[in-house]
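This part shows subunit A:
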Amino acid sequence: MAEALLQVENLSKRFGGIVASDALSLDVRPGELHAVIGPNGAGKTTLIAQLTGEVTPDAGRIYFSGRDITAVPVYRRSALGLARSFQITSLFLDLSVLDNVALAVQAHAGHSFRFWRDARSVPELRQPARAALERVGLGDRAELPASVLSHGEHRQLELAMALAGRPRMLLLDEPMAGLGPEESARMVKTLRALKKELTILLVEHDMEAVFALADRITVLVYGRAIASGAPAAIRANAEVRQAYLGEAESEGARHG
Partner candidate 1 sequence: MNISLNARNITVIVLLAALILLPLYVAVTGDRFMLTLFTRIVIMALAASSLNLILGYGGMMSFGHAAYLGIGGYAVGMLAHEGIGTGFIQWPVALLVSALFALIVGALSLRTRGVYFIMLTLAFAQMAYYIASGLSRYGGDDGLTIYKRSQFAGLINLSNKIQFYYLCLAFLLGGIYLIWRLINSRFGMVIQGSRSNDARMQAIGFPTYRYRLTCFVIAGTMCGLAGALLANHTDFVSPAMLYWTRSGDLMFMVILGGMGSLFGPLIGTVALLVLEEALPSIIKLLGSPLFGDAAGRAAEYWQIVLGPLLLLVVIFARGGIDGLLQKVSQKVRRG
Partner candidate 2 sequence: MLLFIEQCLNGLQFGLLLFLLAAGLTLVFGIMDLVNLAHGSLYMMGAYFAATFVAWTGNFIAGVLLALGATLALGIVLEFVALRHLYGRNHLDHVLATFGLILFFDELVRLVWGPAGMSLSLPAWLNTAVEIMPGVYYSMYRLSIIVVSLLVAIFLYVLVMRTRLGMLIRAGASNREMVGALGVNIKLLYTLVFGLGAALAGLAGLMQAPILTVQIGMGENILILAFVIIVIGGIGSIRGAFVAAIFVGVVDTLGRSFFPDLLRLMLSKDAASTAAPALSSMLIYLLMAIILVARPAGLFPAAGK
């Protein structure tokens, strides 16, 4: 078995009386798309927050590429190769679409104590940005202000920004949130193409997408992983069906 790229060991986090993560362990192998599912309140968002460094775990460790990153600050994790997209669109709305992605590129292009040259004329920043936009299908929207994009295009831009830093692993927090059927299909296609070059941890509610893309699935309930394995095994798991898939099947039926 290949060594895990991301290793989460016994992660625990409480907020007052609420247990968000309960001795949670999981691992993500290089090249796989590992989906994390679970009912609302299962602690998926807290998991992502701890992986990105926004929340410090009460106990447990996080290893990325063999290195202990549990205490590494937020801005440093991106440099290590771990990038994320946000569940609630978090962009630079008053800048152009291309500026948004170029900033993500710039973050990995050394320090920014450069005060003179026009950043918009630097090819090392603009070209990779355009390339990332092409990959997600937003190439022709590059010069527009980010605020005029549709919600679906915002989600694509989110993805482009996560990619621009040339990460080794992507943490995707509900990329399908709020997308209609056509946009969802497009996003699934994009993610399937990305699978070939990146390792992905995907937190999602959209069961169709999850079962279409995932190599492995971990099911979270009340902060604990109750099952983890191949999609077929998860589907057949009685505990999982009881806790979660019962909801999801009717959701799946609605998506059609």
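By our rule, a residue touches a chain if its C-beta (ideal position, glycine included) is under 8 Å from a C-beta of that chain, and two chains touch if they have at least 3 such contacts; residues count from 1.
Here is how the candidates were picked: all candidates are chains of the complex that A comes from, given by their letters.
Every value quoted in this text rests on a predicted model; they were computed, and no experiment measured them.
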item	value
Result, touching chain for subunit A in the complex among 1 or 2	1
Touching residues on subunit A, where the partner in the complex is candidate 1	52, 73-79, 83-84, 86, 90-95, 99, 102-104, 106-108, 112-120, 122, 125, 161, 164-165
